[in-house]
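Note that this complex is displayed minus one protein chain, with the remaining chains in position.
The chains carry the letters A, B and C, assigned in the order they are written, with residues numbered from 1 in each.
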């Protein structure tokens, strides 16, 4: 996989920003889109657009085949047993809320516990807080070690038969840390707890299958893996999907609607209320095709190479602190750091003047910011189109920031 | 407004289907998209794509300006007092669920009543059934008159101070019927009930403002008004939006997240958990621009003309029954009908052979099908790009169906 | 086969004059089938004696294809052994291209074994309608599965 060839597929990468060549280092927030994805959606709107599932005419049939085809592609990408195990959601956040409202609201009671980690994205915290409010269940958090890993040393004391849900990030969007999946899933299973992996960062960046992961649910977003905004997926174990209630009600998710109650359509439709994001599903399918063609092993190898290089070069900058593991086998390509007393937002503005786009802030992980004892971090994150030269541009711009801020 | 000029903006309309020119008569399900909408989303992905609100670099700033710009366009289209009153949702279904879970779950109790009509789309039935299950509230339905209008003759007996919510369709997607908005809103207000207009059909087809409507919430979908799939809007009264809880939790909707609880961001962000449908919002804005340029008065005038013509010509076909008011001042352009003993699905298949795309089924309105005492209807529906010649093509194809089915 | 031929051949006849329409008081097996996307409904009841279907009744509502398929099916399965009904079901499904990788009968050279049922092969050209033709057969499978 050659990032230079890959770049040719991404129209936005030839843009200039503030007179400089764009260096896009915010793929952990959202990735750029290859022309193959943009064109797939265009083609849908220009030639096949219709509502799915309910039409008895050619366009509707084509749209349905494209929409269901995308579901199948995503299922293959995850090596799922059946496309039916793949629910198309509005993104990771929506998927976690779907489990929280569809399973949690019906199955949790006072005294029950939900176990998270302190490195979770708000998407994997706030839905559970809402459900705790409605059911009386309680949240617990696994702490982190000093080297930015999930601390499982006390796991047996924390997980017991009150633990009903174990939900954790497969890869942290702040630290890059890849979670101790197998250990957490096994511990959860031993007490009969339901498991969810927030795969928003993991699935786009690492070759994996739902069998490898072993969780009950794996959720992720298209826009972080070359796909469009507005769509994501929730893979779930068939027994659980069948037993679970829908979160949202509306058209397409019903078998019958009487005045006072309704019965549900089969999985996965039960969870897809209303007109789905059709063009978005098709774009998602095209993104999965693109990644499959690159090969997820190659995607991961490139990410390890660029992350290693970035960590080494960042290490050369005085007064710079990286938050996250140094061992690239335990991490992805989201690299958080602070530089002297320069606030991350100032850093982002200074870098932007050089065309370098990084993120600054709490990265939707305020509990983690408190653990790290910083109000915010700067974060550079990499994907298939980033080059080592772009890391050099980042480093040069950071030197510039040191100079502007008179860091001794 | 000249439909022939309008058609030139819609690439799909030059398609041929089964060797015939496409005659798309399913706009009540989803409309086709003009090149202006397709291009706006393309341009976003090719030049400005970034996550919104949280970036401190140029692309993120551009994306945020485009996203918020779309919100402002939608606010102007509705003549809302402020863009902050416009929450961007995933569609009508998602918006109604947002009110049901964000308001209903917190405010309803056993004995409380939710008043609907018997012509509601499942999107305005099932979310309330779910909330009734959680809160013990009960559903009531206003019946319909023999001429397909909402029967308000008994309104005073049905609405009382147990009525907490009155939710109804602004325009039926089956009958075309435009609801007695003012009467229902006034009755609801007199008992202090909260009001929601399902504007999925009304907003795309009739010039109106949130002030005219007078409801507490007006919800609708972009894909039924020339915009993309995956997005819609929930306009709400500021006091209610401020008092209401969020339905979904996640990033961007918080002020702060502590381990055990969180505080919410300001309206409208409180209701926009996770990465929003950004490209879709921009496409939605472009759709609203397009409709504004056509002029909603012209859109409505064209719809009245074509609906009148269609009703007259359908009336010429023996054994054909139309379900819906005949007076075009009380209806929109969704025209449901049955023809002799030909099942609507057979009709749709036969028409499709002539390139004519109509819908057949229960149109996500099973309670209404029971009132009409039919398992399904065929439905032709019109929008800005449809011509009288296309109605002629529909009529010709219906005669063909009569012949194939040997209808005497 | 044109759509018109499809309808004219036998579908309309079975739609308007459904065979074995009704119900059986004390059925040995029964099942209700439902296509949530288009609303077709079929109820099937059969009496079985010593491994042979001795009586069958169908009721339902829906499009001509689902109802004609049910009518043809009811006619075809009576006096057949459970094994040969299973084979017939497989043949029809393969004719409708429902089982992936299964070659199916050649619609251009219809044999005579399936009689009226051959008409269903034409449905294959109208992919959204395949589910309609299949509904009675899947429902029959469900009914018979309860007797195992």
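What we mean here is this: contacts are C-beta pairs under 8 Å (C-beta built on N, C-alpha and C of every residue); 3 or more make two chains touch, one makes a residue touch a chain.
Keep in mind the model is a prediction, meaning the values are calculated, not measured.
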item	value
Chains in view touching the one left out	A, B
Hidden-chain contact residue, picked from the options A:6, A:376 or A:393	A:376
Chain not shown: contacting residue from A:71, A:118, A:362 or A:402	A:362
Candidates B:265, B:278, B:317 or B:364 - the one touching the absent chain	B:265
Contact with the hidden chain (one of A:162, A:189, A:345 or A:399)	A:345
Of A:182, A:301, A:388 or A:404, the residue in touch with the unshown chain	A:404
Touching residues (missing chain, whole complex) on chain A	341-346, 349-350, 353, 360-362, 375-376, 404-406
Missing-partner contacts on chain B, residue numbers	53-56, 60-61, 64, 254-255, 265-266, 269
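We adopt the following convention: only the chains that are shown with their structure count from here on.
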item	value
Centroid comparison with chain B (C-alpha atoms), farthest chain	C
Distance from the mean Cα position of chain C to that of chain A, given in whole angstrom	46
Cα-centroid distance, chain B relative to chain C, in whole angstrom	38
Touching two or more other chains - residue numbers and ranges from chain B	345, 349, 360-361
In chain C, residues with contacts to at least two other chains	37-38, 128-129
